[in-house]
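A single protein chain has been removed from this complex, and every other one stays in its place.
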Amino acid sequence: MSEVAARPVHSAILQFLTRRRGRTRADWTDWLTYAYLFVGLAVMFAPVLWVVLSSFKTPVNLVEFPPTFLPYAVETVEVEGFDEPLPLYEVATEEGETRLLAQIRRVGLNAQMIDPAKPEAGRVVVAVADAKPVRHIQFYWGNYAQLLSTSGSNLWLYVYNSLFITVVATLITVVMNSMAAFALAKYRFKGNTLALVAILMTLMIPPTVVLVPTYLIVAQLGLVGNLWGVILPTVATPTGVFLLRQYMLTIPDELIEAARMDHASEWRIYWRIVLPLSAPALAVVAIFSILSRWNDFLLPLVVLNRREVFTLQLALASFQDENQIHYDQLLAMTTLTALPLAFAFIFLQRYIASGIASTGIK
Amino acid sequence: MANLILEKLGKSFGAVKVIPGLDLQIDDGEFVVFVGPSGCGKSTLLRLIAGLEEASTGDIRISGESVISVPAADRGVAMVFQSYALYPHMTVRENLSFGLENIRMPKDEIARRVATATKMLQIEELLERRPKELSGGQRQRVAIGRAITRDPKIFLFDEPLSNLDAELRVLMRVEITKLHERLGNTMIYVTHDQIEAMTMADKIVVLRKGVIEQVGVPLELYNRPRNLFVAGFIGSPRMNFVDGTITEVTGAGLSFQSPHLPPLTLPARPGPLRAGATVTLGVRPEHFTLSENGTGWPLKVSVAEQHGANSYLHCVTPDGTPMLIHEAGQSHVARGDILRAEPREGHWHLFNAEGQRMPLDEG
Partner (left out) sequence: MRATAALSGAIAALAALPARAVEPVMHGAQKALGIKQMPWVFLIPNLLAVLLFSLMPVFINLFYSVTGSDRLYPVDRPYIGGANYETLFDCGNYLDPSTCSRDLFWRALGNTLVFVPVQVAAMIGIALFTAICLNRDIRGRGFFRSIFFFPVMLSPVVVALTWQWILQRNGALNGLLTSIGLNRVNWLVFPDSAFFWSVFVTVWAHMGFFTIILLAGLQSIPRDVYEAAKMDAASPWRVFTRITLPMLKPTLLVVFILCVIRSVQTFDELYVLTGGGPGSATILIVQYIYEVGFAIQPRNFGLAAAASLLLGAVLMIFTLIQLRLARGRNL
């Protein structure tokens, strides 16, 4: 053990780079790893957490500087003779004690206050500098309520558009890609390699490069401003075909021959044998498709040119274009757009990871 | 009647001729085993019969009718695959009935057939399980059951026992033989294991490089291998071979001479062999007699394997040719000993330079 302790420091650093699993003792390189990972945790996760927390802040709390970490709301109190609840303040008096007063209105640097315990004592004038609002942590749902009331029906339209595109495109993608993958994996035929190469070649064509002609074709099909205009160009994903083909290659040919001897038609072989057995790969393709379609931006940006066909992402981005940014609603909407997917995929994270790892492609 | 006739059947993959063209007749109810080393084309031949591969030339006739252009499903054959090829996502019941559902057979008929097959194979209690939950032997039974439910004219087995452990293999061997006796169907069985071939077959077809080397009942192949390849392939352990020349041809027989070995006189009928011909003499390990009197071949023992009931002595002749000798019981021979061994009369196999068997007078 003493020789381990005496190991030179630089060697320990290098060990950090090469060490693999299967040890029992933690040394300081482990602590360094943890330190890095916790910094990473903060940098990766805090921004999103921040946005979510901010979306629950009141408009006043939102523009405060320096910002508060958690959403705060000012304590209010019902005072006899006033219709609205009044905000509560902690006021330092000249005698050095603090009193709880409710603010009626603010006039310049002074504020009119009243003691809620003794409203009959009358109004007091207090310097604003001496008053500190009494606050407590409170999640304010007003931003969401406002979002729903101002763009309520539109919002559901955006959700519907996004959902429609995501679900329909994913279904078509899964069926079409798996059919092509089945043909490429399980048949020996002339043109097999050619078809595979033609499909894989499109991997080399970045979608942004063919943006203009894609728009032209969508326009020729009369699909500008139509949800199908962003569905059709995206369904023939080469990665989906490739991933499914690789997976289907691992299904033994004997199974297919057995089915063929069992009088199964080619379609039944595909539908009853190959498709169920490709479920893990299908799930990966479906997850990728859902992710990309839900998050798509550039193609919808050029094809979906009317508010009625906006997706959530477009609507979200369009919040910015208006002269003033309504951060309160923007944050609420950002949270709404991101969270459902993020949470759903926390559970599926392992499959996404394995899918990425096995293909290296999103 | 379901006999099978192959006529000039050939198969090429691109420029490679896997099967150059062979003729074979299999009679109704026969259990025929195709045997040969890996790559000999035996599986391809089976798949041609099944209809899973398309023949390049020739014809296949089942019960007299050509099936060469009939799809696999309609040939009236059923196949048991090497990997069993059970549908992993279906239960045993679904596996057995999938093929029958595909031809829209009435449900009660399907149920009846599944029940008969499972009873015959004693797998009734496995019906609701999936293949993953079965042992190797059980999967094997289900695979056979699937073939049985289809009520085929001919059963095809593609090395069905190669994925089982040794003990189970012996058991299943017996069961398939019993099944054949019971069903009486024509069965074709492919294996590379010559013990399976010897124990199960009515008729063995030995294949090499897509060519039939010999067809016959098991013991005929053992006793009278037609050429060097069959001689070496059938029988375990392998036959020993000694190269030599014919020094003299007399009315009584042939004189066989190999360097460093005492000459041997073989009782042969007058044949095509002339003095000076190069030949190979084959003697099976079990056909040696150890002589006490100093005659016979001097063999040096390099390893003595004691199996308990049997002993196998790995020896070399003076010129280094390996020679394996079987001795019943336990042997007292040790490494380095020099033995004197004599090939037992009447168990000699003589092959000419082309490897063809030369007729000898046997005892």
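By letter and in written order, the chains are A and B; residue numbering begins at 1 in each of them.
Everything that follows uses one rule, which is that a contact is a pair of C-beta atoms (placed from the backbone, for glycine too) under 8 Å apart; a residue touches a chain by one contact, two chains touch by 3 or more.
The model shown is predicted, which means the values in this text are computed figures rather than measured ones.
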- Item | Contacts of the hidden chain among displayed chains | A
- Query: Out of A:Pro85, A:Gly222 or A:Pro280, which touches the unshown chain?
  - Reply: A:Pro280
- Just one of A:Val60, A:Ala117, A:Ile137 or A:Leu216 touches the chain that is missing; which is it? A:Leu216
- Note on the structure: From A:Ala92, A:Val128, A:Leu163 or A:Ala236, the answer for touching the chain not displayed is A:Ala236
- Sole touch to the unshown chain from A:Phe82, A:Phe164, A:Trp228 or A:Trp271: residue A:Trp271
- Where the unshown chain meets subunit A, residue by residue: 11, 14-15, 17-23, 30, 33-34, 36-37, 40-41, 43-45, 47-48, 50-51, 54, 63-67, 170-171, 174-177, 179-180, 182-184, 187, 189, 191-192, 195, 198-199, 201-202, 204-206, 208-217, 219-220, 232-236, 238, 241, 265-268, 270-271, 275-276, 279-280, 282-283, 286-287, 291, 294-295, 297-298, 301-302, 313, 316-317, 320, 327, 330-331, 334, 337-338, 341-342, 345-349, 351-353, 356-358, 360-362
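In the analysis below, only the chains that are shown with their structure count from here on.
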- Note on the structure: Listed in rising order, subunit B residues that touch subunit A in their complex are 50-52, 71-74, 77-79, 81-83, 85-89, 98-99, 102-103, 146, 150
- Item | subunit A residues touching subunit B - in the complex, by the definition given at the top | 252, 254-255, 257-265, 268, 272-273, 276-277
